[in-house]
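For this depiction, one protein chain was excluded, whereas all remaining protein chains were kept in their positions.
Up next is chain A:
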Amino acid sequence: MQLFKKYIKVITMCDEHGALTPIYIIWNNGSKYKIDKILEVRKAASKVGGCGILYRCRIGKSERSIFYEINRWFIESTNP
């Protein structure tokens, strides 16, 4: 499956130690999706270009990889 790099808005929680936890992702058209579970957090390079802290998440029934790259978020999107 071809993936695309898409920068997105993310609502995050920052804990008292500075660690970020993404809670919602907001798509360009404004639709909001809740991140149900974070499956894995690690530093990684992305297949769609760029690198950062990878949060492998479950959103509804699908699994998605979102990256915190320097100071913004992108998703490995299935839609261009």
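Rule of thumb we're sticking to: a residue touches a chain if its C-beta (ideal position, glycine included) is under 8 Å from a C-beta of that chain, and two chains touch if they have at least 3 such contacts; residues count from 1.
Methods note: contacts and distances are computed from a predicted model.
Q: Absent chain per UniProt: "Iron-regulated ABC transporter membrane component SufB", "DNA polymerase IV", "Protein translocase subunit SecD" or "NADH dehydrogenase"?
A: "DNA polymerase IV"
Q: Among A:8, A:26, A:44 or A:59, single out the residue that touches the unshown chain.
A: The single option touching the absent chain is A:44.
Q: In the whole complex, what residues of chain A lie against the chain that is missing from view?
A: 42-51, 70
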